[in-house]
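Got a structure here, written out as structure tokens. Questions coming.
Heads up, this is only part of the complex; the chains shown haven't been moved.
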């Protein structure tokens, strides 16, 4: 098991290892071509899945890092609809302090991992909250905040959704304190005369003051200072601010999951759980897909689902009706051969499957109406934090599984639509006994192998996941 | 009467026969130049009126068609304000079935003609409704719908307003079922392994299943199946869904008209009539202008009026203050001569009249604040379905007729504004006894001919409508 794991890590460390499934190995091409994959990756022509290369670093030091995903429309012409949202990822080392800043953007924080605290200066006073794994907190644009990682040995990881209130799609950071480099206090940019007058302090004193400032955004802090700051932070459940309840963090993982079975859990929070999400028209969810399992094919009726993989590996398939755009230039010939029931692509309507490997740090977007399925690798649970934006009246609809919406078709409509007897339609649409979290392709493959004689033998193509895993496992 | 009618049909069959009135025949140019008109049409430089050439066909078969108007900003630089609205027109033959689909757009359907039924799959269940002429129904983005035309001899015609929830101005159709060509099920785009697992069905079964699928979006259906589907559909008035009243269709024509006289009727529905219009900020109206009559010049204070001509013919005049833009290159010389009270165009502020013939299928837009008048031909009533978008707090204001808002000017203001005694202003602004629906120019022309000696004789130019009709009637 050692070697395949290493191999997997190697592969996944690329992070951006996204590829178009349309070129997956068919039975004509048993030798999986890694080089070709890397070319796809460079081409970066996957319109919905983004890896490390799509991020920019705001901060990158020994004490931690802050990276921001490039604006969605820059990454993909198909994501104009979420032009005014940004994704940001913060990671700090144990016992560190993130200096005070404010943004010209609203944020939703989701604590992926670790133990920390956050202080917010707004409405003329300070609010401080302990942060734990699963906490959601909304930070208002213009609130001055600072954070600590209070753990002695664990990183603090926070995934954020940003919604700019200034220029569309652009976020600016304003440092209250700091000397230069990463962090420079905005105070230093006022003219010295104005600053003297505003602060009523002598110039030599100001020079001395600013000369002593640190220049990092994330700094190592003595344990006793961290402890002192943490002590003044309240835990959500029983803080000293009963009158502003709604502003405290909400813990998603303490909530009852919306769906749960042995193959996975889905936790969801909306404005009814956490009032602060209301004006942002957003929802936060956490999906944990057990190894080898999948989240059944679904659509979101109205929302864009922006997903951040926080742990594990797997892959996603998104069905896209867009193809005029230039993001897809791969030939589909092999694909055709592998799936002989397809018609030639030259005529009529056509959807394209976009699929990508996922690993920690991957971001993918499932636009409204686009059928999507997510599969965990057989090695690890796949854990995903999702921000669903434009969430009002959104409905999560499954198009496979026991709760398949299409089983609601009238009998006659089934026959007319699918052109076969209703009984056969039901056989296909209602063959699945489970719902929401299902056995994944590979898992099922194995069951199938065990259950049945391989009647078709070498005649049919090697399944996608199997082909991938062959490489990984060094077959 | 036969010949002129044929002639009219011929003309109108061009559909896109829009022209700028600034070049209409004056008495200097009695021979109406049809060729020139066709050039205008090709130039397509009318910024507010669109014909057949501005549509794209999604479906076009023996069983029916679906056409979508190109995005407004592509059609006209002056319509950026409605960039996120689209117009769609569906027409199906008797006894047909429109296969299940969902869109990444909200829709408002208006049933122009025919008898059908619609089923909507959402919130985990199915709702089915009979559709009749005048019905308005809102379909939520992501709801899976299918339709039948249940008539044995009549087409079903539906005009739709679409409001994309995904990418601005773009609408995508997702077919649940279908083989290829027009309709291809999105199921077929998932990888075969994933599909096997999701549906828990064997691969050979899936191949067989998809191989049998039809490839049309609109299909001829046996009468008994149509009848079966229709039987499970409720009529608005008394359906089995009393608890979700608001989602049923609302019949606009069963409502009391807002205005009505012998010259026309105006029916209007807003969120107070049909709750489902609320979040769309839209209003639907139906205007029937009797032959030879006109809808008095009006402005909408806030809304864009998007009008679809569903029957009859006539013309529209829209006054536009925009002229820097390049859509108008016609010389205005003739115009000047015909209307000697005009000043030379080189100086100062100037409005431009945009006028166009209208016939079934024409779409025109009256932007907020733009004075607009609509005239029915003397041959047929002109019937128009309008979607008014950004309708909140909109007011329909008439600037001619008995309810002319300008008659509210103070006496001194009248004199100061118009530079003539208030009595003369009233003579002009209050000369019209009727309101909303008035006698059209030609109608009035005739009355005038009967009433008065033609004092001005051949001295004045031939009126616009008369000139047009001369051609049509082959005088």
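To keep things simple, chains are lettered A and B as they appear, and every chain counts its residues starting from 1.
Just so it is clear, a residue touches a chain if its C-beta (ideal position, glycine included) is under 8 Å from a C-beta of that chain, and two chains touch if they have at least 3 such contacts.
Nothing here was measured: the structure is a model prediction, and the numbers come from that model.
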Open item on the list: One sequence, 2 chains in place: how many copies belong to the entire complex?
Closed with: 3
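In this text, only the chains that are shown with their structure count from here on.
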Open item on the list: Under the stated contact criterion, what part of chain B meets chain A in this complex?
Closed with: 97, 99-100, 102-104, 119, 121-126, 128, 140-144, 146, 164-168, 172-184, 186-194, 196-207, 209-215, 219, 221, 225, 228-229, 232, 279
Task: Residues on chain A engaged by chain B in the complex (per definition of touch) - done: 21, 24, 78-81, 294, 296-297, 299-302, 304, 317, 319, 321-322, 338-343, 347-353, 355, 367-371, 373, 375, 390, 393, 395, 397, 399-401, 403, 405-406, 408-413, 415-420, 424, 427-429, 431-434, 438-445, 448, 456, 460-461, 463-466
